[in-house]
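One chain of protein is taken out of this complex; the other chains stay put.
We call the chains A and B, going by the order they appear; numbering starts again at 1 in every chain.
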């Protein structure tokens, strides 16, 4: 299966430098590409591989195209143009429509004939599965759930009862949505479970990575806004609301009742504290502790960073722990100098 | 389905201010509640919503009741009273007793007739499932496991062999209990697996959140004590013992052989180091590195905190890295002043 550059770029806002009839049969990195393959250049880290690339064509910016010796697809956003073209070279097979005979389906479900329900799935009662939706093998879907048109649950996803999934949503394998939030009241030294009666609402065009856990709301719903992208192994507590088009990297934890704005970037391993609010257009670097609300757009971090040798780290740590003593010494000096200057002056 | 305030509060240690016959058909937050709904006020953050609440009744303290314009359920612990009442408004359906025809059950199992085994479950040999226990769809339970009376495994839980679950335990979807601990011995530059022959013992009234991983003991057992509450995506290493009624928030990692006391609170994203011991009644704030044992009750943290802009963070980091130089300058000043004072005095 191969395509000409002209075919691959039809309808895209690009200019071809070189031969539009050049045939492409796959994508590869600049560094590894062979003849017949298409590469792209977006991250400047990899520009060093451009001069010697064996790719038959490269997607890149007008500036970079000046030093490109092979066919070039020139555009403003090479990574975006690559993302459009590369879909042609995916080797995924789409499951067939219909309900696999080993799937167990409850009462009163509405499953579109164009949807696919994989082997060993268990669906509860009153479940709605929209057109073209794909439910992978071994998924478990609780009562009153809805999965919208064109959405895909990969293998082994759990939706508890009353989880609503919008259109074109992708949920990777191992995710759990709608588990009870971490709500307990202490009474006489013992924790008592607080019923979690809210739902999970996942709006359109969301993508959620593998093995994430998204709790249902305690009373109101947990809401993942339109276009949000979550990486792997992310925890989202009850009542959390994540604004449209926000992206959160792997291993982040969002504690209960946090509200995250639109178009935010949350780095990997970051923890967002309970009941905090993050404004729109905020970026938080990886492994930050968001211990309080962030009211203004900008880039935020916590603690004191810097990767150093463990030996230096021990010294830094010791010095910070001795800062009180240093402040004392400076104060003593200030007083001594002042007194001495006074005495000498008199 | 609606209830009067009198019905809802029967047997609870409360006082009704207003109309005990007021009908309630659901729960809601103070802010969102409509007529016919019940709210509660516990976190002072939300007190601002009390004056204008549309709730038909509010559960709150005697102090807050003075400014409550609607029916009030007055009590010492509003969150606890709410947790008792809210169970009436859960919309979960309880699975029917019996073994689903698609479940695979090994030899010599003892499954109480009142227990429920969901679709596509796989049970090994010599498994015991107690009365009223609920095993969700697609669970896998290994040989010689026991699940006590009234306990619930939600969908897609794995118990490896010899995992013992007490009574009234709740385990959320995606959890894995009894996987091999991270035990390897290095020999000639290569890691060799150390057999993990201990078990996992989960005592009564424990709740474990979604996608947690709890390893079996290397030799002795890994033990989760009575009433312990674990949030989502928590790792518990081999041989760990967690004391009664301790609560651990999401994304925490407890390394092997750590021993955590009773009634502790461990914040989200916290890491507890291997072979450390934490006393009873210790609280550890979120994202702390517990690098050594904690012998006394109290609140603990690590590193240096504070959420700041990334620009400030860079400056703080640079200054900490330059602390050695600052200490040197102070020392030089001290010596210069001392010498100068000596000279001037002479």
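The rule is simple: a residue touches a chain if its C-beta (ideal position, glycine included) is under 8 Å from a C-beta of that chain, and two chains touch if they have at least 3 such contacts.
As the structure is a prediction and not an experimental result, all values here were calculated from the model.
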Among B:48, B:91 or B:319, residue touching the chain not depicted: B:319
In the whole complex, not just what's shown, which of B:53, B:71 or B:138 touches the removed chain? B:138
Among A:128, A:156 or A:199, which residue is in contact with the omitted chain in the full complex? A:156
I need the residue numbers on chain A that touch the omitted chain, in ascending order. 27-29, 32, 43, 45, 77, 79-80, 82-84, 86-87, 89-93, 100, 102, 118-120, 136-138, 154-156, 170, 172-174, 205, 207, 209-211, 227, 229, 231-233, 245, 247, 249-251, 263, 268-269, 286-287, 303-311, 313-314, 316-317, 320-321, 323-324, 326-327, 330, 333-334, 337, 341, 344
What does the interface between chain B and the hidden chain look like in terms of residue numbers? 102, 104, 120, 122, 124-125, 138, 140, 143-144, 156, 158, 160-162, 174, 176, 179-180, 182-187, 189-195, 197, 211-213, 215, 219-220, 233, 235, 237, 251, 253, 255, 269, 271, 273, 275, 283, 285, 288-292, 294, 298-306, 308, 315-316, 319-320, 323, 326, 329-330, 333, 336-337, 340, 344
